[in-house]
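A single protein chain has been removed from this complex, and every other one stays in its place.
Chains: A, B and C, in written order; residue numbering restarts at 1 for each.
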């Protein structure tokens, strides 16, 4: 099984040189730590910065420089600051090459649910609905099953949707999956996790073709 | 009869302290020269400047600082530069207090025609259609009649419209007129011009109440 | 016309019960602290507040919530506030959640005289319920309406007496679009200067959008998530 950092590390392999990338809160944020050397990426945070750098050194925090997770950050040389309308113009206008976010459920037609659990407190969708409705390339980073052991990889989402037919790929603690529309293609499995175990933990239709390689770092 | 400068001078009396004003090409441009002392006005030019100042001194022209008439200008202290989308956001969003423009025809319901003569070369509407569709306070500055002596103050416009029901007031070389919807109220007449002469030169319904004062400067 | 107000109390004159306010800021970053304090003091109530977030329990809009001055909250994310949660669950507080990009664009539209626009955000979700759907380039979009407010209250870094504003860093966020959308826009700034001191080429909000301006007495600028790295 992969841990949160390894999920991030695996997704970092998907990032191509010169890309603009928006990382959601949680596991996606960790991806910035694993971008391979030689790959130059600009991170966008939807509150209004392109060229987000690492966290500041202690004592150098600036209340006026945060990311969408409200964390203090730094700006890299060549960064740009803008307002929320321009920020989402970038997102809606498909100028961002890759969006990575967490989810509660993903279905085999690419639907995603990640903002609301009926009967529980609703915190709001933030920028997630704009991101998933707009991005051409969306990867979901999440655990394969919930705390009760139920699959989060479904034929159909049961929770209120954040977006429809938008997810392209899912990386979980167990596997790398490609959204096919009528199922998920199992692309890679976590080291030591068998195809049978993944099948067991997946409620959606799973397409397995030939030998499924282990995730390599 | 008023000359072009006097028409501008009369309209300048309408300007109130603190107003943001957009002046069209031609007579309206001259208004800036006649704003009374003590009245502070900011001029907007729709190509993207607020706080337009006078023409530059010779030798100080800057190709990167022009107005909507493509004339070299200066920026006053406290000016702001912006792009065309923000410029028309100001206009459409009714943040500009007064718009003054020229016209070929104005009708008694407030329609204006000032961009196209069928059969003649069409130069385009520029920003006029956005301005007249949006501004709450539109004054037209023009000659009362055309070169052939025909009235430009009409029951109904004959030329293709720039905007409908939008003009509030008209200042011509002969008179100051208020748009009523079903006619024009004659507010003032040019020095030496009689009510009869104005009536003669006006094709629209003219409403005359009591003594009509002469324009005073 | 003099736009300069002596302080926050003078700036918020005219804000009365049941009005709709827009308040700039993202989280606690770039929020109009001084005006919020003055609103608490004023006791105005029944407010509809449009703001991306609702502050935390003891800062930002949380202060107005504590004081029960907000009747309805229009926001995109409200997860940092226990009092908010309590009032929402008890039904005391009406809540309208809007996708963040649609919120920003709807404010801009309100300021720009665009009454409605189509966006893909929220299609196929409960956000789209009751909204017109139309396909463009083979992709479904929903029609969203402009937002405006009786008063917009924004926070800037520097401003001049004509109302021109410059924001600092990501404290810019919703402030410029909300500044456009207020019938009356109040700007509180860290430094108020004379016309000519700000470079016209780098103004973020042209003064035409701002009706009142004042230099805030103090700015706490609280940090919500202090994250640092070691110097190793």
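Methods note: a residue touches a chain if its C-beta (ideal position, glycine included) is under 8 Å from a C-beta of that chain, and two chains touch if they have at least 3 such contacts.
In this text the structure is predicted, and so the values were computed from the model without any measurement.
Colleague: Can you list the shown chains that the absent chain is in touch with?
Modeller: Over the full assembly, the chain not pictured touches A, B, C.
Colleague: Just to verify: which one of A:67, A:134 or A:202 makes contact with the chain not shown?
Modeller: A:134
Colleague: Hey, which chain C residues sit against the chain that's not shown?
Modeller: 105, 109, 112-120, 134, 136-137, 141, 145, 166-169, 201-202
Colleague: Even though one chain is hidden, which residues of chain A still touch it in the full complex?
Modeller: So the residues of chain A touching the missing chain come out as 17-18, 20, 40, 42, 44, 49-51, 75-82, 85-86, 88-96, 134.
Colleague: Which residues does chain B use to touch the chain missing from this display?
Modeller: 45-49, 54-73, 75, 81-85, 87-88, 91-92, 111, 121-130, 133-134, 160-165
Definition applied: only the chains that are shown with their structure count from here on.
Colleague: In this assembly, which chains make contact with chain A and also with chain C?
Modeller: none
Colleague: Just the chain pair, please, that has the highest number of C-beta contacts.
Modeller: A-C
Colleague: Any idea how many Å lie between the Cα centroids of chain B and chain C?
Modeller: For chain B versus chain C, the centre distance works out to 36 Å.
Colleague: For chain C, which residues are shared contacts with two or more other chains?
Modeller: 108
Colleague: Would you mind listing the residues of chain B that make contact with two or more other chains?
Modeller: none
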